[in-house]
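Would you mind keeping the following structure in view while I ask a few things?
Left out: one protein chain. Kept in place: all the others.
Should a chain be cited, it is by its letter among A, B and C, assigned in written order, with residues numbered from 1 in that chain.
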Amino acid sequence: MPLFEGVVPPVVTPLTTAHEVDFDSFDRVVEFLLDAGVHGLFVLGSTSEVVFHNDRTRVELIERALKRAGGRVPVFAGVIDPATDRVIAHARAAQSAGVDAVVVTAPFYARTSQPEIIDHFRYVREALEVPVVAYDIPVCVHSKLERATTTTLAKEGAIAGLKDSSGDDGNFRYVLSDNAGLPDFFAMTGSEIVVDSMLNLGAHGVVPGLANVDPHGYVRLWNMCRAGDVEGARKEQERLCALFEIVRISLPRTSTGSAGVGAFKTAMRSRGVISTNIMARPQRALNDDEARSVDAILSSTGLLG
Amino acid sequence: MPLFEGVVPPVVTPLTTAHEVDFDSFDRVVEFLLDAGVHGLFVLGSTSEVVFHNDRTRVELIERALKRAGGRVPVFAGVIDPATDRVIAHARAAQSAGVDAVVVTAPFYARTSQPEIIDHFRYVREALEVPVVAYDIPVCVHSKLERATTTTLAKEGAIAGLKDSSGDDGNFRYVLSDNAGLPDFFAMTGSEIVVDSMLNLGAHGVVPGLANVDPHGYVRLWNMCRAGDVEGARKEQERLCALFEIVRISLPRTSTGSAGVGAFKTAMRSRGVISTNIMARPQRALNDDEARSVDAILSSTGLLG
Amino acid sequence: MPLFEGVVPPVVTPLTTAHEVDFDSFDRVVEFLLDAGVHGLFVLGSTSEVVFHNDRTRVELIERALKRAGGRVPVFAGVIDPATDRVIAHARAAQSAGVDAVVVTAPFYARTSQPEIIDHFRYVREALEVPVVAYDIPVCVHSKLERATTTTLAKEGAIAGLKDSSGDDGNFRYVLSDNAGLPDFFAMTGSEIVVDSMLNLGAHGVVPGLANVDPHGYVRLWNMCRAGDVEGARKEQERLCALFEIVRISLPRTSTGSAGVGAFKTAMRSRGVISTNIMARPQRALNDDEARSVDAILSSTGLLG
Partner (left out) sequence: MPLFEGVVPPVVTPLTTAHEVDFDSFDRVVEFLLDAGVHGLFVLGSTSEVVFHNDRTRVELIERALKRAGGRVPVFAGVIDPATDRVIAHARAAQSAGVDAVVVTAPFYARTSQPEIIDHFRYVREALEVPVVAYDIPVCVHSKLERATTTTLAKEGAIAGLKDSSGDDGNFRYVLSDNAGLPDFFAMTGSEIVVDSMLNLGAHGVVPGLANVDPHGYVRLWNMCRAGDVEGARKEQERLCALFEIVRISLPRTSTGSAGVGAFKTAMRSRGVISTNIMARPQRALNDDEARSVDAILSSTGLLG
């Protein structure tokens, strides 16, 4: 059996108007997700604005998530920074705090080759006890985890799983078939909008940022796919695609990054889960007009009365 | 008069075989550069492998450089990390240590827009007393500091200068003419190989990584350009271009990043300035064969007996 | 009902050792595809090496395909060249020859904007009687047909359908939902490896280059998807994914382009459909070693005894 299966939202990090973490709202997010039946939590991913947070805040967020989850589901932690030894430092702190796995990207800022990326994961693996999940997100780190890189690392046990946010569905399928003989290995998609397809072709898990807004929807989608309800899954997925249109509302006034997480935060505020839609600096929050457009989509997709 | 003019090498960070900073070698690098007559030092830039170092090491490197320089030349410090508040934390530490200016890139990992990049520099500016130099390095941060962004920041005083490692010489020329009316503003090129051209069209400073290997050459080049010796400058530049071929020796066995700084370190070892050519993990150092090729180029360009 | 549905292979153009079209082999390709039960033919697409052929050869290929098909299935023709008026000239010739639709990309070489791309399709539409299919292939033309561009053109009737070779499955899904209210509109995927997924989410047609090698496989896959046989479709798709590995055999000795179509031609030669695996100049054909690797994959996927 794969080490992990299910819906594991990348947990949004709510902020106060003073740009500090709003831990009360954070607790509510965790409860909101667990109430909906998600199978795991992924803190300190890109959706969590991880690279905006310093070492101390990162540990506090991990500890808070672990405490609130209370062992009900596994907790994964992103340990994301430009280079190996800083990643290891984050990872050791996360491991000490008690996370179930750490999630590691390729190095960034510095330009590294695939062999150096392989070494990067090996160094991280050697320094830790907990499972390591590779995080393929070229839009942020500007290196692709090539199929041969992922498969090499999986086969030698350096990584326990993959979170694929590359949008390259064909490559994802080949990674699945390459590693079909590894019973523990799990591969998760970061997509919000082709989750039904990815589950149908064998994905073990889904990590949709949009699950912060509608965790019940993604849990339903997961259950339908597991039950073989192809038509029901497609309908649910299409509703979630309609909901996902919120990520385009503030473009091009804000960056793509702000538009996406900013829309999630705005929708979560409208749903009463968090208190502000503030983004970490220098990202811009959605404004009032944009928030009204978010609400209109929440209404039309059944999430706002 | 511009706030700064001259040759300001981005100081290489020597490592021990245990991957720790070799501070004795670092002192020797600083002396080597100052003996050659450089006009400033830039620590913790990309050539310094800045993003590989944690908070504590960064402060130690700044303090060591300041101590060793002893006020003989200004010391600039890179304060490079993915987002605003972490940059401000680095910058405050650098300011406390006594640097003459901090050098700041656009945010990275997160995808930000030009207006958000402008805000980023404004936030940094507001939090500090020391001058802020904008660092345009799209090959690492994957955002270009657009001409209008740089000029907006220069005109409102948010930045005191620019270090341009974008390779877009035409844009650099427009930035110079846009800001010709700002007497303090200075623009420096990160190029190694068209320094004569950039000085001729008005650059105030040069920040060549290769100056770690041959600071005397770049100081000569600077002096010739200042003296209007066009022909002499071209000859010196062409010798430095021949020397710069060392950065291609280990390609494609290593990444572009490792190949460049790795070649500088290897050449500095051959010249007796530092003790190892070790690179920060996961980057690969040049091997013995590659080191011999470096030496051959050092010989043919007059740097090795 | 959509104007077209089904499997429509982009027909390979066989060449003689003198680099001329081998029309006898071309006839055999057409028969091979029709015997397998494909629902249409697409001549002069990227897989047909369209841009390598001059005006006269293009018309000859269209006429030959129409004659050989003899009305058994619709014939689409690519009318691909850098700019509007040259595209119109090709399209008028194709229309005169009797094709059922023409397939048009965004302009290339010249850098055009989305509004100019929209105008491009409008000009083509105004000049013709036959249906126009938009061909989204950013890897060749270096412009994406943005969702709003495709939808604008579909809603005003400038295009009858879309062939999507962009690999952006999420965008494809949105184009489908945007145009769900247009009963005639059809959207086809150019993918070889996620055809089951794309059909499941609503694609009306598939245009896999690999169908030149195994048309029976893609027809079976189509029929299984239509019949709701999810598990059977996945198995067939996975066999085709294993077959598709042939496109990587000659990398990096040849370019990506040569590696793909070159592998198709090599496999078709092994299956006795065409006489050579020659590529249009300056593309390199697969060599004998590479051909043996192709044969090994043909054997393991059941296509070679």
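Everything below uses one rule, namely that a contact is a pair of C-beta atoms (placed from the backbone, for glycine too) under 8 Å apart; a residue touches a chain by one contact, two chains touch by 3 or more.
Owing to the predicted nature of the structure, the values given are computational and were not obtained by experimental measurement.
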{"item": "Chains in view that touch the one left out, judged over the entire complex", "value": "B, C"}
{"item": "Contact residue for the chain not shown (choose from C:119, C:146 or C:229)", "value": "C:119"}
{"item": "Option touching the unshown chain, where C:80, C:158 or C:246 are the choices", "value": "C:80"}
{"item": "Among B:54, B:177 or B:300, the residue in touch with the chain that has been omitted", "value": "B:177"}
{"item": "Those residues of subunit C which, in the complete complex, touch the missing chain", "value": "19, 46, 49, 51-52, 54-55, 80-86, 89, 107-113, 115-117, 119-120, 123, 139-142, 252, 254-258, 280-284"}
{"item": "Interface with the undisplayed chain - residues on subunit B", "value": "167-170, 173-174, 177, 191, 193-194, 196-198, 200-201, 228, 230, 234, 237-238, 241-242"}
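Criterion: only the chains that are shown with their structure count from here on.
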{"item": "Closest chain to global C-alpha mean, per-chain Cα centroids", "value": "A"}
{"item": "Euclidean distance of C-alpha centroids - subunit A vs subunit C, Å", "value": "36"}
{"item": "Overlap residues in subunit C, where contacts from two or more other chains coincide", "value": "none"}
